[in-house]
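Of the protein chains in this complex, all but one are displayed in their positions.
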Amino acid sequence: MGITVESMLQAVISGFLLGGLYALMVFGLQIMYGVMKVINVAHTAYIILGGYLTYWIFELYGIDPFVSLAVTMPILFALGYITQMFALNPIVRAPMITSLLVMFGIGSIIEGVSTYLWTADYRSVAPRYAGTPLLTIGGLTFPTTRVAGFLGSILILAALHLFLVKTKLGKAIRAASQDIDAAQVMGVNVTRVYAFTCGIAIATAASAGAIVSMIFAIYPAMRGIFTGKLFCICALGGMGSIRGAFAAAMILGLAESLTGAIVTLQWSPIVAYLLLIITLLVKPSGLFGR
Amino acid sequence: MQAIIIVLVIAVAGLGIGTYYFATLPPPVVKEIRIGASLCLTGAYAESGLMYRQAYDMWVEDVNAKGGLLGRPVRIIVYDDKSDPTTSVSLYEKLITVDKVDLILSPYSSAIVFATSSVAEKYGYLFLNSGGTSLDIHTRGYKNIFMVFPGIAQVYSVGFFEFLDTLPSDKKPKTMAFICEDTLFPVQCIMDGAKVEAEKRGYKVVFTERYVKGTTDLSPLIAKIKASAADVLVGGGYFPDSVLIVKTCKELDYNPKAIWCPVGPSMPDFGGTLKKDAMYVWCGVHFHKASAYGKPFADKFNARWGREPSYHAAVGYAACEILERAIKETGTTDNKKLRDFVAKGEFKTVVGPLKWDERGVPAPAMVTIQWQMANGKLTDVVVWPEAAATHKPIYPMPTWKER
Partner (left out) sequence: MALALLPLLRLEAYFLHVILIIFMWATLASSINIIAGFAGYVNFGHVAFFGIGAYTTAILMRDFRLSPFLMTPVAGLMAAVIGALVGYPALRLRGAYFVIATIGLAYIFETITFNLHWLTGGGVGISVPLPPYPMLVVKTLFYYAMLILMLVEILTIYWIANTKIGLFLHSIREDEDAAEASGVNTTKYKMLAFIVSTFFAGTAGGLYSYYMSYIDPPTVFTLAMTVTMLLMMVLGGKGTILGPIIGASILTLASEAITHFVVSELNIVLYGALLIVVILFLPQGILGILRQRFPRLRRILR
């Protein structure tokens, strides 16, 4: 049924590239949980929104998706900042269900506004290099958009890592995530730090969205599909662990792609959930969890 | 602050109660004829939904310009079901029980028609099915549904296979791959229709798979098909996935000898979206803008809306034509009388003559199109059957690199 060495290798390549994208998508979720202990169920809505903004800019001005990141990321950063300041900071000390429902509400609002602005038709961004393979080695293709997506993820993740480790603000964020009261005593303005963190998280959503709009076609209700997968990655990698998230994202990407190649595409989401179940049964805190 | 919120919430609830009160009043004594429908104005099937909308609107304008029906103005109430069957079901319930429409028109897609026809049957409303061609819709013993398409899902691809039959045996394809969206119509069209036709003729089926509605990444599927080296790819569902299939084939450099998709390539936007990549793709349709019945309608539609109609607009309009004639000749808007009239009659419509068997299924009369350059323009032309064809089919299709 078409299981050849070639198709396996192709699946591995696709899985790898996909994993990189998943890692970028899940990064924002991880930061928000790690620092603020908020499970942002609206994260995927922001990602799709980022995709729509990229689409808009591309359709109106013809600007390449990677270039328009210079605009979309700051916009979504601001959105994240505002979200934290007005929706999440007030309920910082409330039980988890509160922030969950609030973020779900925000996700619904984003979805409704997206549907209103761009309708539910499928949209995709197709710069000239889309739809063509970047390289072809033997019979193996490396689609340009996916490679771009993968490289983009790595770049952004590396940049963020440097930010968190080298800059003052980054260190403040890490301090706040470890011990909020101690950080406050040390003079860290926790409110601002939280808002900043949320801003960064949502900014990464913008970049993920830009890449998603190129590789897939987007529509407002799409966030549901990704939400499930992203949460499986978080569980697998351990909530709050960036390294874990990256590893889990790669594992999921590969597992999905290989399942699609060996068995059938329709079962590949199940793979994510199987991994989730196994993780929860064996080591609930995930691969690298605390 | 909290008090305000509570007051607000109770106010909204009060609104809700108020709504019932108004909903349960009898309809105002206006003489208009109200016709209700839900359409896929947004969502996966929006491309076609809009065609229906424009067809319905155009018909209403024409009818009202001529003084309405039975001396009464006609009004169509259209809701957006977002391409979702359950939403459509509740919208039809609302149209019938709250908006108290006299008549209903069809929604789009077999899945949605399948679900909502139950509502129509429950309340005894005539349902002219101009939205779905799956045979399953008509095998439940319902009395009020009539299919306004000259061809059920299962026969869409027959024209393509008949063409292949004419090729000399060394030029015929050997292997075929079949994929489809996992909803009613595509499954019946591809799996129960095309695949069966292929097996009847002895072609080797090397790949079969369904994908979930809303899947936006088919590369694992196409990669596998490429690895199986199938000569012909038959598959799809509606507009977005047919576009995706063609794009993915190009991206992965998979070069079958032919690609056949239902629905998608019948829409003018197929060429608009894919541009040159749309070339050589095949499709089966109920209506073509260049045909004898179709041309007057296509010209009128183009003049009104500034674009060519797809067969969706045509069948939508045909349903309206049937309704119009039935109302005029029975002199009533009573669903039961209209239904009896339609069941016995034969109607000339923009998709040809239609009459039905006891299940509500008409005799087939479809044509096959292919996207080609005609007079310097990229467009779909009829290539089969020969009697209706304006151009010769092009087979096999050139590889992506050759174009």
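Just so it is clear, A and B label the chains in written order, and each chain counts residues from 1 on its own.
Note that in this section a contact is a pair of C-beta atoms (placed from the backbone, for glycine too) under 8 Å apart; a residue touches a chain by one contact, two chains touch by 3 or more.
Worth saying up front: this structure is predicted, and the values here are computed from it rather than measured.
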From A:Val113, A:Ala126, A:Ile154 or A:Leu287, the answer for touching the chain not displayed is A:Val113
Touching residue (missing chain; options A:Cys232, A:Ala248 or A:Ala261):
A:Cys232
Even though one chain is hidden, which residues of subunit A still touch it in the full complex?
33, 37, 39, 41, 87, 90-91, 94, 96-98, 100-102, 104-109, 111-113, 115-116, 224, 227-228, 231-232, 234-235, 239, 266-267, 269-270, 273, 276-277, 280-281, 284-285
List every residue of subunit B that touches the chain not included in the displayed model.
1-2, 5-6, 9-10, 12-13, 15-20, 23-24, 42, 79-80, 84-86, 89, 93-94, 97-98, 111, 114-115, 118-119, 121-123, 140, 181-184, 187, 210, 212-213
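The rule is simple: only the chains that are shown with their structure count from here on.
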What whole-Å value do you get for the distance between subunit A and subunit B if each is reduced to the mean of its CA atoms?
36
Write out the stretch or stretches of subunit B touching subunit A in their complex.
42-44, 46-47, 82-83, 182, 206-207, 209-212, 214-221, 223-225, 227-228, 240, 244, 247, 250-253
Subunit B contact footprint on subunit A (complex, rising order)
1-4, 6-7, 10-11, 14, 115, 119-122, 131-133, 136, 141, 143, 215-219, 221-222, 225, 257, 260-261, 264-266, 268
